[in-house]
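A single protein chain has been removed from this complex, and every other one stays in its place.
Right after this comes subunit A.
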Amino acid sequence: MATIELKDVRKVYGGNIDAIKGVSLDIADGEMIVLVGPSGCGKSTLLRMVAGLEGISGGDVVINGKRVNDLEPAERDIAMVFQNYALYPHMTVKQNLAYGLKNRGTPKDEIERRITEAARALEIEAFLARKPRQLSGGQRQRVAMGRAIVRKPAAFLFDEPLSNLDAKLRVQMRVEIRRLQQSLATTSIYVTHDQMEAMTLADRLVVLNAGCIEQVGTPIELYEKPATTFVATFIGSPSMNLMTLGDGIGWTGPDGAGLPPDATIIGIRPEDIVIADGSLIGGFCTRVQVIAVELVGAESYVHGAAENGSIIVCRVPGRSIIGIGETLDLAAMPDRFHLFDRDGKRV
């Protein structure tokens, strides 16, 4: 049980690579924070600084009110789940689970009790005597989780723990991690680049971009009110359509009425665009030529090219019968618009 505070944390690698450029964040007790961002934005670096595996170049990391910058990883009372699981190959599953407790001098019967408890929660009782190489990827993942929870740490740190699993197992483990984290109410930081994982796991989502925080908020907040064009295109799939106003994009409406003057970029999510049948009034609409149709089961994504060449994606329920080359009128209601200024900030 712990709070974690990051105060203007910075990381400079080798004197000149600014990996983290001043990140501040307050994490409440029991909260699940998910760090997302494109590859190389510094997610792992930030997590590893909290873990103590990476030195801190500037700022403070505070766990439970105590500055931990100079503490060893073991003294920070955190547990980490690695992407490649990092199970000790020469130890059995049971020894893997017991190792951290043994090093801390936990009494034998207490170790036994905790292992039994964790093994039951994760359904790995049957594998306790096996070596990691005798387990499947999903089972190893469970053991890695087990190694974290037996310690009953103040915080869990996850670095893309599910990225080595197949799609189906990933969904299953995702649900399980969430359930475990909530039942233990342990503060957690979870790094992923899978936005589905991010959206479903997070209490609050932190979007990182090139070493800076772009936005912090609940998944819904980020989805409905992205603070920047970066967040707008990063969250949601397919990503939001962004168009620059006034460059002849071809949106016609009541002469731009009602739009704030400094709005230069307009963003519309694919699901907010409908195919106009002439009945939509007061909206904006444009004519596109269909260049691709993606069928994904319950819905289809229609990619259309506007007159000026920009691509607009819209979502159509069911299996679309729209053919390539057809001309469509697309429309959207103004209350669905996301408006951004010249620098990509929301207005």
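As a working rule, a residue touches a chain if its C-beta (ideal position, glycine included) is under 8 Å from a C-beta of that chain, and two chains touch if they have at least 3 such contacts; residues count from 1.
Keep in mind that, in the parts below, contacts and distances are computed from a predicted model.
K.L.:
Choose one: "Cell division topological specificity factor", "sn-glycerol-3-phosphate transport system permease protein UgpA", "Phosphoserine phosphatase RsbU" or "N-methylglutamate dehydrogenase subunit A". The correct choice is the protein name in UniProt for the chain not shown.
P.N.:
Its UniProt record gives the name "sn-glycerol-3-phosphate transport system permease protein UgpA".
K.L.:
Which of these, A:Asn16, A:Asn103 or A:Thr327, touches the one chain of the complex that we don't see?
P.N.:
The one listed residue touching the chain not shown is A:Asn103.
K.L.:
If you put the missing chain back, which residues of subunit A would it touch?
P.N.:
Subunit A touches the missing chain through residues 51-53, 72-74, 78-80, 82-84, 86-90, 99-100, 103-104, 133, 147.
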